[in-house]
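Removed from the display is one protein chain of the complex; every other protein chain stays in position.
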């Protein structure tokens, strides 16, 4: 679906143009075309490939989707793949992270973005750019930066969510809350973390080549901006690695807490077994049928035996309390 | 076994030629020979080595098989080893992944592929190449790319299968399905993953040297194609690492679930032990043979004692229910 | 909040100057301005940005805070982010490590430090510098070094604290002190370690580029000083990795100790169960109502039976003692 | 012990020569001396050092043994240390891997090999070289390659043995065979793996510098041969890492199987305890001495009570069967 197709001149919007006029505008040296598509049909994409003269392999990647994040040069064109990450629901109603894809083709005077599997578009990026013609004048390199910055900025609330989740699980582990749901939360958190990691890490690596040494022509002179994006990605990367590290420890600690709580149950079981078994033994003894058992004839034999049993149990109870078995 | 031996000129099939004429065709500057073999005998391979002038060490590798994936230069020839990965059955009837081998010799105007341990050939690659003479004109470098692309494309359904398997095991772990079969599945999945990893990782590394800086003469001008293959391999590599990471966590989580379920059994055991032991103790007391036990003479002594036992047990039962031991 | 704004000439304090005069002093070639701010408002920061001509992206970073430690060049300016680490309290009253941020802008003849989330300022650094004009004469590069050295020096007592904590937990693990609190301590220690690690590691990496090969103009000629800072950071880094490694082993060892203590409880339970169950069984036998049980008529039948029970139990007790079950 | 000392000319054996004539033969430009020693005395080694003009540090290493595998240049001489790996027996009669050492000194026209702690010599290498004078003509570089190739080839059966062992342990883990012996096997396998790894990894690293960029003079022109050796070492390296990875998972999985089998024992224990405890409780009740217990006077009271006990036990038994506790 073609979302938008606009020609700009000197940083100002010229006109919404039909797709078939693109090649004409792209040919004008002072003109700049910015196209946004959402899950385009094969035909729509082929048309764009022809209008912009895109490389076959890049178009192939954009057609099939499911690429890893990357930034590739095809001659003087750039092809970038970024992943968006959004909250979603599993069939069971649990939270999960969904990964969408944004493919961007950048040439000297055009930008084409192809969005897949994510509802959130880049209208805000375009609106801001149109309000600030002095930025848009920088051309396609700036638009590329703006799109990237927008995608990366959306990772931060996701990351914050994961950090909050980790804190909640940590609280649960030590508060003896249900060990089962703790394990499930730890695993679910790990799964979400991996989705974010798979979006962030390859993109960070790719972005690191957009500043410093030899950079693609389109990005030249904007090194500080791309370094800023890299920096944000690196920050997220470090945070992800931090969460991963804590998660691994948390899984082991949780295992320890389960063993510990099992150990506590065993102690309780042992203590109560003793408290019940001792009177049973005493009662068994006085239930024996020997002829000659003097105690049986005592007037206070019965209450005395009960008293002995109770005394032993009280003594046991407090002893078990003292060693924390009860 | 010689599967195919065809000479091409200007991208078009010239003729199926007998093996002994190869050297003659290879000598013609505008001619190009493409040979496919399946588990050749030593003699067949030696013949090819002579016709094409292959390097002794490369032929040795192709003869013995069991090489790791690699791409080596011998002068201006290339020798590539790739692993195919296919589903198979263990003697016990379980699923497993089998690794086959494809060795490819590439010269300026010939390609020789040697297949071992895999039934699936490259007829489709040849058919497509013959339908598109404009591609075949690129010569041996293109054929090498096409073969590689084909091998790599076959990894994707395998990878998808492993991802599906992981999801099933994950579901099993938390659904309290048989812990034993979960462990076995996790281990089997790890084994399969390693087979795929051993096919993918070295090949990815080797492919990374076919574009960018100094590349072998045969591959020059095709950098974007080999980068595309590298990219696919890198994607699989990342997915494998992701599965591996989740698997490790899954093994530990499964361990936690086993401990947890043991803990639950112990609690149940303790609860029922108490429920049975208390009446036994009471019965023991009234089974004592003391002369002077007034309760024994009460008319309702017996039903009362039963009622007391039942009352204690009901109270215990609901208490255990409340603390989730039952 | 503006903490300090002082102009220096030839290493000597010239005057406390108002913020609006800064640009005037900075323009003088022999003058040097050093400004310290604490959690400045947006307006205050914007004013400084204008006076010093700071780069928009760096100012953005300083405004929002929560950057990872880094040192970036913007033309001939430097922008550094450092984390301070301080002891604090969680809402539950437990110890935790809090991370503050110090952003430093360094130009040819000015230094601007922006402090966030930490009470401890750099008055000491300034005081020492003013007492030693021969150092201050080195200009902004020296001040940058002095600030950095100060921040890094504050990591050492934190690190010492973590090492002491590890030793205490280690002692606890083997002294059979409460396993639960050991686990919690291990986890809390890991959390603190990660805070320190996130402060130290990126800064170390960044500092490594301030000496040796190509260094920023401002730092040139001070390589040995920055190497010294790097060296301190590297030492802390190694210590952190050492603690991390020991922590991981400690978590597993603790798990082993828990299993072990569970095992000991089970043995005790088994031993006492046997000691109680055997007399119960014997008593049960002599409680049977068979007509013909000769022992029942013996005069010393009862004491004898008690003696047998006691003998068996004493034997059991010493046997269990011998195999260390009791 | 001097095993062999032979002078060659033009690839053909000239004569077995006494040790003291070596320096004379080495001085002749067209001559080539190949010496093999087995655990030489200090004096023998010193003599050789003098005859060949070996570097003091290299001779020191060869004298003391226990070096890590390495290849070092001393001027235009090479000094290589390789480890052989052989099957042996521990004092307890268990299988273990023993590490021997081969030190090789290579000069322009001599090769000196010093063998320690391994019975298998290099007679086969020499025999083959003498049969193929066209190879021996290549001189010391070729002999070095041939020795290395021979040592590396001997690693393969060792590796195969370890892979077979892993498969056997894997089978044992899931076949519920003795968990104790599984653990011991896993640990023993890990120990053997480390022996092989310590032989292979440093040698692989060192061999990687014998082809490609700047190579020692002696090895020049033989790059493809040394790459082949490197390749074999890399293959073994990958296989070792694969086994290590599986071993780690296997240890954890085995832990899971132990927990699981403990859990099964606990369930069985609980089930049988219930089956025995319930009749005991019922019997206890009818063993009470209340005057007024109507059931005691029923004619079929006794068989009825037995029937009730049996019925409850049968019901319990099948229920436990159903939930797989029995």
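The letters A, B, C and D name the chains in turn, as written, and every chain counts its residues from 1.
Rule of thumb we're sticking to: a residue touches a chain if its C-beta (ideal position, glycine included) is under 8 Å from a C-beta of that chain, and two chains touch if they have at least 3 such contacts.
Predicted, not measured: the structure shown is a model, and the values here were computed from it.
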Chains in view that the hidden chain touches are C, D
Just one of C:1, C:15 or C:288 touches the chain that is missing; which is it? C:288
Decide which residue listed in D:98, D:135, D:238 or D:251 touches the omitted chain of the complex. D:251
Contacting the left-out chain in the complete assembly, out of C:105, C:144, C:225 or C:302: C:225
By the contact definition given up top, give the residues of subunit D that touch the hidden chain. 55, 57, 61, 67-68, 70, 72, 74, 179-180, 183-184, 186-187, 190-191, 194, 197-198, 202, 247-248, 251-252, 254-255, 258-259, 261-262, 265-266, 268-269, 272-273, 276-277, 279-280, 283-284, 286-289, 293, 295-302, 305-306, 309
Extract the touching residues of subunit C with respect to the undisplayed chain. 170, 173-174, 224-225, 227-228, 231, 234-235, 238, 242, 245-246, 249-250, 252-253, 255-257, 259-260, 262-263, 266-267, 269-270, 273-274, 277-278, 280-281, 284-285, 287-293
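What we mean here is this: only the chains that are shown with their structure count from here on.
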What's the chain with its C-alpha centre farthest out from subunit B? C
Whole-Å gap between the CA centroids of subunit B and subunit C: 40
Once you find the CA centre of subunit A and the CA centre of subunit C, what distance in Å lies between them? 25
Residues of subunit D engaged with two or more neighbouring chains: 287
Viewed as a graph of touching chains, is the assembly arranged as a line, ring, star, complete set, or other? line
Sort out which chains touch which and give me every pair. A-B, A-C, B-D
